[in-house]
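Of the protein chains in this complex, one is absent; all others appear in place.
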Amino acid sequence: MKSSLADADLKTVAEALQGALVDLVDLSLAAKQIHWNIVGPRFRSIHLQLDEVVASARAHSDTVAERASALGVPPDGRAATVASGSGIKPTPAGWIKDTDAVSTMVDALGSVIVRMRERVDATAEPDPVSQDIFIQITAELEKHHWMFQAENA
Amino acid sequence: MKSSLADADLKTVAEALQGALVDLVDLSLAAKQIHWNIVGPRFRSIHLQLDEVVASARAHSDTVAERASALGVPPDGRAATVASGSGIKPTPAGWIKDTDAVSTMVDALGSVIVRMRERVDATAEPDPVSQDIFIQITAELEKHHWMFQAENA
Amino acid sequence: MKSSLADADLKTVAEALQGALVDLVDLSLAAKQIHWNIVGPRFRSIHLQLDEVVASARAHSDTVAERASALGVPPDGRAATVASGSGIKPTPAGWIKDTDAVSTMVDALGSVIVRMRERVDATAEPDPVSQDIFIQITAELEKHHWMFQAENA
Amino acid sequence: MKSSLADADLKTVAEALQGALVDLVDLSLAAKQIHWNIVGPRFRSIHLQLDEVVASARAHSDTVAERASALGVPPDGRAATVASGSGIKPTPAGWIKDTDAVSTMVDALGSVIVRMRERVDATAEPDPVSQDIFIQITAELEKHHWMFQAENA
Amino acid sequence: MKSSLADADLKTVAEALQGALVDLVDLSLAAKQIHWNIVGPRFRSIHLQLDEVVASARAHSDTVAERASALGVPPDGRAATVASGSGIKPTPAGWIKDTDAVSTMVDALGSVIVRMRERVDATAEPDPVSQDIFIQITAELEKHHWMFQAENA
Amino acid sequence: MKSSLADADLKTVAEALQGALVDLVDLSLAAKQIHWNIVGPRFRSIHLQLDEVVASARAHSDTVAERASALGVPPDGRAATVASGSGIKPTPAGWIKDTDAVSTMVDALGSVIVRMRERVDATAEPDPVSQDIFIQITAELEKHHWMFQAENA
Amino acid sequence: MKSSLADADLKTVAEALQGALVDLVDLSLAAKQIHWNIVGPRFRSIHLQLDEVVASARAHSDTVAERASALGVPPDGRAATVASGSGIKPTPAGWIKDTDAVSTMVDALGSVIVRMRERVDATAEPDPVSQDIFIQITAELEKHHWMFQAENA
Amino acid sequence: MKSSLADADLKTVAEALQGALVDLVDLSLAAKQIHWNIVGPRFRSIHLQLDEVVASARAHSDTVAERASALGVPPDGRAATVASGSGIKPTPAGWIKDTDAVSTMVDALGSVIVRMRERVDATAEPDPVSQDIFIQITAELEKHHWMFQAENA
Amino acid sequence: MKSSLADADLKTVAEALQGALVDLVDLSLAAKQIHWNIVGPRFRSIHLQLDEVVASARAHSDTVAERASALGVPPDGRAATVASGSGIKPTPAGWIKDTDAVSTMVDALGSVIVRMRERVDATAEPDPVSQDIFIQITAELEKHHWMFQAENA
Amino acid sequence: MKSSLADADLKTVAEALQGALVDLVDLSLAAKQIHWNIVGPRFRSIHLQLDEVVASARAHSDTVAERASALGVPPDGRAATVASGSGIKPTPAGWIKDTDAVSTMVDALGSVIVRMRERVDATAEPDPVSQDIFIQITAELEKHHWMFQAENA
Amino acid sequence: MKSSLADADLKTVAEALQGALVDLVDLSLAAKQIHWNIVGPRFRSIHLQLDEVVASARAHSDTVAERASALGVPPDGRAATVASGSGIKPTPAGWIKDTDAVSTMVDALGSVIVRMRERVDATAEPDPVSQDIFIQITAELEKHHWMFQAENA
Partner (left out) sequence: MKSSLADADLKTVAEALQGALVDLVDLSLAAKQIHWNIVGPRFRSIHLQLDEVVASARAHSDTVAERASALGVPPDGRAATVASGSGIKPTPAGWIKDTDAVSTMVDALGSVIVRMRERVDATAEPDPVSQDIFIQITAELEKHHWMFQAENA
C-alpha cells in the first residue's frame, strides 16, 4: 500500500494513530464495563451517559484505524494489544458505586486527553490531515470529560 | 442484588454468561481487526460483511452482560479479561489476504459456536431464560458461519 | 374457535395466560401511577424509566391476550378483573418519594417475576409456544428489575 | 407542590381531572377487552378501529393525570380506583359479536362524552387551561363516537 | 459445508426444515392467489389481511431456508418441489367469495400449524436452535389462524 | 409561454388535459363527499378506501394541470368550471348507505375511465408525453374501479 | 345519528360548519388555480407558498366536515354546492401576474377570515368544541393572510 | 398591514403578545445559561431537562411573534428589549449547583406563568384566537413548572 | 366484473398478463433458490444481487395479477400453474457455484425478456395501458440482465 | 454483452441514448455553474430551483447511460465527450444576474427538449422501452422549462 | 473544573469563546427579529433564509458555550450580557423592507466574521481544538454572508 507521506513523517503519524487506537478501544471497553456494573441513585443517568462515551470511542477508533490503513500502515486493535498497551488505569472488577463510576471516567478520559493533545502537536507538521482527526477527537473527549466532572462537582 | 435463581443454578448460568461475554467481545475485536487489515479482490465485500459480525457481536455482548447483571452477577468485559480468557485463536497482525480473512473468520465463528451450544445445554435446566438468549445468539452466529464458509467454498 | 391444544393442556396454558394478562395490565397501571406521582431529586430519571416499564407491560399484555385468543380462550383484561385478581401489592395513593417509588417497583416486578417463572415451568410440556412467550417476558421483566434494584443499591 | 389556582377553583378542577382520568383509563381497558374478544365478519376492521380508541384514551389519560400533577393534585389511576369509580357500564366477558362490539362502544363513548362536556362547562371559569384540554378530548371522543354509530347505522 | 450437528440429528432437522420451507412458500402463493381473486363485501379488509400472511410466510420461508444452509443442507424451494410437496389443499381457480376465502385460509393455516407443531416436537432434542425458529413461526401462524377464524365466527 | 407542440396538436392535447382536470377534481370532491357521509357495516373499510381515491385524484389533477401549463395552456380547475363541466353524475346529498356508496363510486370511476381512454387515443399522435400521463392515470383508475366492483360483487 | 347537542344549538353549529366547509373547499380550489397559473419573477416562491394554503385548507375542510358528521349532520362539499355557495370572489381565468396572485389571495383569505371569526362568536355558547376548531382555523388563516400581505407591502 | 381586530382590542392584545415574547425569549436564554453552567449529581438529568424548556420557549416565542405580525403589529425580540423588559429575575453568573438550578427554574417559570395567566384573562374578549395561544403556552409552562418542583420536593 | 376492453382485445391482453404472471412468480422462486444455494468467492455479492431480482419479480407479479383483475380476468398464480407453465428452465437442485449461479440468471432473465417483449408488441393495439406495464417490466429486467452479464464478462 | 435488439434498431437507439447522455450531463454542469454564480434579488429562489434541475439531470443521465449498457452499448459520459458533443450553448463565465440566469436556463432546456422529442420519435419503432424513458425525461424537462419561463414572464 | 490548558492559554481562549458566544446569541436574536418584521416582494424567500441563519447561530452558540465549560470556564449568555456586549449594530425596530433586511444581515454577518477570524488567529497557538471550532463557524458564516450579498448584488 503506497503512502501519501514521506517515511519519517509516516513513522511519527503511524505511532500517534496506533496509540490513539489502543486508547480508544480500551476506553470503549472500560465505559461498557462500568455501564454494566454501576449501582446507586444515579444508575440510570450515568448508565445512559456511559453509552454515549462508548459510541464516541467506537466511532473514533474506527476513524483512526482506517486512517492508518489509508496511510499504508496496518492498525492493531486486538484484545492482547489493547490489554497490554493501553494508558488507561484498569477499571476495578465488580459492582461500582455511581460516584466511583464517575470519578473513574473522569480519570480515564483525563489521561486519554493528555495523550491525544500530544498527538495533535506531534502530527501538526508531518500530517495536518491526521492532526485534524485528533483535534476533533479531543474536542469530543473534552466535552465528555466536562460532563463527568460536572456530575461530581 | 437479589437473584431470581437458586445459588447452584446461578453458578452454572453465571459461568456460561461470563464465558459468552468474553467470546463475544473478542469476536467483535477480531472482526474489526480484519475489517481494517483485509486486502485482495474481495476487499469491499468482506470488509462490509465483517462489520455485520461486529454489530452482532456487540449487540449480543451487551445482552449477555446485562443478563448477568439482571441475575445479580457482575459481568467482566475488561480488555485484560478478554485478552486472557477468550477461546478464539489470536488474529495475526498486519495486512491479511481476503481468502485468509475468510478462513480466519470461519475458524473463529466455529469455535465460538461450539462453546455457545454447550451453554445452551448447560442452562436448559437452571435457567430457560438465559438458554433462550444463547439459542438466539447461536442461530445468528451459525448464519454468519455459513456465509463465510460459502465464500470459501 | 378451534384450539391447537388438547383440552387438559389448554386448561393449564389458559390459566397461565390469564394470570399473566392480569399481572401485566396491573403492572402497567401501577407504573403509570408512580410515573405521575413521584417526587424527589431523581424525579425525571425515574419518571422516564417508569414509562419504559409501561411500554413493556402494555406490549406484553397484548401478546398474552392475543395468544389466549389464538388458542381459543377469551382473555379477560377488564378493570374489575384486574383490580380483584392482580398479585401486585396495591400502590399507595398520593405523592411518592423517589426512593419509595424505586422500592415499590422492585417489589412489584419481583412478585410478577416469581409468578412468570412458574408459568414458564407450567407450560413447558403442554405448549412450548406459550412458554417461549413467557420466557421472553421474564427476560425483559428481570432486566427492569435489575435496573430498579441498581438505583437503590 | 404549589398550585397556580386558588383553593376553591382547584377543588372543582381537580375533581374534573380525576373523573376524566378514571373514565379514560377504563375506556382504554374496555376497548382493549373488545379488541381481543370480538368475532364476526367485521372482525378485522373493528379490531383495528378499537386500537385507535385505545391509543386516544391512553394519550389523553396521560394528559389529564399530568395536568392534575401540574396543578399540585396527585392523580389516582390505580386499578381499584378505576374499577370502582368508572362511569362506563362493565363490558361483558367472553367472545363478543361484532355488532354487539360496536354498540357497546357507542354506549361507552356516549356516556364518557356526556361527563366530559360537563367538565368543559365546570372548568370554564376556574381554569380555561384545563377546559381547553377537556375540549380537545371531547372533540376526539365525539369523532370516535360518530364512527362507531356509522358502523351500526 | 460443515454442520454443527451430528449426522443423525441433522437428518431429522433437515427434513423438518425442508418440509417447513415447502409449506411456507406454498402458503405465500395461496394467500397471494386469494388476495387477487377475492370478491364480496369484505373484499378490502380480507385483501389487506391476506398480504400480512404473505409477508409472514415469505419472511419465515427465508428464515428456514437459510437455517438449512447454515446447517449445511441445501434447501429446495423451487416451483415444482412446492407444487408436488406441499401439504396445503390446492386453492380453487377463479373469483372466490370472501366467506370462502376466509374458510380456505382457516383450513390452509390449520394444516400448516399441525405439521409445524410436529416439527417443534421433532427438533427439541436434536437442535433447540431450529426448534426455537419453529416455535416462533407457530406462534405467528396461530395468530393468523385465530384472526381468520374470528372473521367467520 | 412557448409550447413544444404545433398549434393543431396543441388544441387537441389542451382539450384532453382540461377535460381530465375537471374530471379528476370532481372525482376528488365526490369521493370526499362519500367519505364523510357513508354509513353501514362497511363504514370504516370504505371510508378509508375512498381517501385513497381522493389522494390519487388530487395527485393526478395536479399532474395534468401542470402538464397543461408546461405546454403553454392555462388550466382551469375553479369550482364553477368543475361544477358545470364534470362528466360525473352528481352525488346525492346526505347520509349514504355503504352499498350505495360503493355503486356510486363504481359508476363515477367507470364514466371517468371511458373518457380517459378516449384521451389516451386522442393524444397518441399529437403528444406521446401527455398520452403517457393519461395511460398511467387510466391504470390507477381501473385498479380503483376493480376494487369497488369487487366490494359489491 | 345521535347528536351531543340540543336541537337549537345544533342548528347554529351546523350552519357554521357547513359554511366553513364550503369556504375551505373553495379556498383550496382557488389556491390551486393560482398555483398553476401564476407567472412573474416571484413565480417559484408564491407557487410553493400557495401549496401550503392548499394543504391547510384541505386539512381543515376535512376537520369541519367530520365535525359535522360527529354532531349528526351530513356535510355537503360537492362541486355545485361549493360553486354556488362560496363567499370567495371568483378567481380570474388564465395566467395571472405574481402581484395580482398575491392580492387575490389577500382578498380571498381576508373574506374567509371575517366569516370564520363570526363562526367563532356564534358557536361560543352552543358548542365550545366546534368553537375551538374555528379558533385554530382562524389562527392559521390569519398567519397565511399576514404572509401574503407582507409580500405585497 | 391590515388587522382583523378593532383598534382598542388590538392595543390590549398587542401588549399581551409583546410581553409574552419578551418573557419567552428571556426564558430560553436563562434556561440555556443554566444548561451550560449547572454542576452536581443531577447534572446530566437537569442539563437535558433544561433543553426541553429551551425548545418550548423558542417554539412559543416564534408563535407569539408571528401572531403579532399576523395582527399587524411588529414584534420586538431584540436583545436590548429582552434585557430591559423581562420579568424574570436575572440568573446568577458562573457555575450553579443542581439544587439551585432547579429552584431558579421553579421561580422563573412561576413568574412567567403568573403573567401568562393574566394574558389569558386579558385577551378572552378582544381575541379568542390569541387567548387560545396563551392557554396552550400556559399548559406547557405549568407542566415544566411541576417537573422542576417535583425535582426539589 | 365489467371490463374496459372489448372481448377480442381482452383475450389477447389476458393471455399476455397470465403468461407474465407465471414467468414472474417463477423468476422470484428461482432467484430465491439460488440466493440460498450459491457458494464461491462472490457469494455475498451475488446473494444480495439476487434478492433485488426477487423484490422486482414479486412487485411486478403483483402488478400484472392486479391488472388482470382490473380488466375482469381472474389471475392464476398457484404453485401447480407456475410449475407446469413457466418458460424458465428448471434451476438445478443443491449447492451452486457463483459462476454457474450468474449464468443461470443470465439465461432465466434472457428467456423472460424475449417473452415480455412479445407481450409489449401484442398489447400495443388492444390495450396501451397494459403495454405500458410490460414496457416498464422489460426495462427493469433488461437492467438486471446486463448486470448479471457484466458479472460473467 | 448480448443485446435484446437487432443490429439496425440498436444503432438508432444507441445514438439516441448517447446523445441524451451528453445533453443531460452538460445540463447538470450548466445548472450547477449558474447555481454557484447567480446574483440578484431572486438569488435564493433560483439557486434552489437550479439544484432541482441538477438532481433531475443527474438521475436521468444515469438512467440513459445504464439503458445503453443494458442494450450492450458502452455509454460515454467523459468530460471531453461532453464538452465537445453537447448541444447546449456554453454558459458565460463569471457572476450572472438572476434574469439572465433564468433566460439561459429557458434556452438550455428548450434546446434539449427539441432533441429529446426527436429521440421519442426515432425510438418508437425500434425500441418502445427506450422510448418510454425519453417520454418520461421529456415530461420532466418540459415542466422545468415552464417553471423558468413563468419566472421571466 | 480542571482545564486541559495552562492558565495563560486559557485566558486567551476563554475570552475568544465568551466573545463568540455573545456574538452568536445576538446574531440569532437579530435574525429572528428580521424574520418576523420583514416585508416586501422577497418576504417569503428571505423569511426562510433568515431561519437558516438562526439555526446556525443557535447551534454554534451551544458549541462555543459548551467548549468554554469543557475548558473549565463558565460561559455567560444571559440577555443583559448579550445586550451590552454584542458587536452587532442594533437592528431597527418595526417593519423592515426586504432590501434593508438583506443589507442589515450583510452588515451583521460581516462584522461577526471579522471578529471570528481574529479568534481563529488568537487561538491557533494556545488551543487548536477551539481554533478548529472557530474555523468551522467562520466557514458557515461566510457562506451565509455570500448568500445575502448575492441577494442585493
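So that you can tell them apart, the chains are marked A, B, C, D, E, F, G, H, I, J and K in the order they are listed, and the count of residues begins at 1 in each.
Rule of thumb we're sticking to: contacts are C-beta pairs under 8 Å (C-beta built on N, C-alpha and C of every residue); 3 or more make two chains touch, one makes a residue touch a chain.
Here the structure is a predicted model, which is why all the values come from computation and not from measurement.
S.K.: I'd like to know which visible chains would be in contact with the absent chain if the whole complex were considered.
M.R.: For the complete complex, the undisplayed chain touches A, B, I, J, K.
S.K.: Which one, K:A16, K:A30, K:V82 or K:I135, makes contact with the chain that was left out?
M.R.: From the options K:A16, K:A30, K:V82 or K:I135, the contact with the absent chain belongs to K:I135.
S.K.: Which one touches the absent chain: J:I46, J:A65, J:I113 or J:A150?
M.R.: Missing-chain contact among the listed residues: J:A65.
S.K.: Can you list where chain A touches the absent chain?
M.R.: So the residues of chain A touching the missing chain come out as 1-2, 4, 66-67, 69-72, 128-129, 132-133.
S.K.: Pick out the residues on chain B that sit against the missing chain.
M.R.: 38-45, 47, 95
S.K.: In the complete complex, the non-displayed chain touches which residues of chain J?
M.R.: Within chain J, the residues that touch the unshown chain are 1, 25-26, 29-30, 32-33, 36-37, 39, 62, 65-66, 68-69, 74-80, 82-84, 86, 90-91, 93-95.
Here is the rule we go by: only the chains that are shown with their structure count from here on.
S.K.: Look at all chain centres (mean of CA atoms) and spot the one farthest from the centre of chain B.
M.R.: The most remote chain is G.
S.K.: Between G-H, B-I or B-E, which repeats the contact pattern of J-K in over half of its pairs?
M.R.: B-I
S.K.: Provide the C-alpha centroid distance between chain H and chain I, rounded to the nearest whole angstrom.
M.R.: Using C-alpha averages as centres, the distance is 62 Å.
S.K.: So the centre of each chain is just the mean of its C-alpha atoms; given that, what is the distance between chain B and chain J in Å?
M.R.: That gives a centre separation of 52 Å.
S.K.: Can you list the chain B residues in contact with two or more other chains?
M.R.: In chain B, the residues touching two or more other chains are 1, 66, 69, 132, 150, 153.
S.K.: What is the complete set of touching chain pairs?
M.R.: Listed in label order, the chain pairs in contact are A-B, A-C, A-H, A-K, B-C, B-E, B-I, C-D, C-E, C-H, D-E, D-F, D-G, D-H, E-F, E-I, F-G, F-I, F-J, G-H, G-J, G-K, H-K, I-J, J-K.
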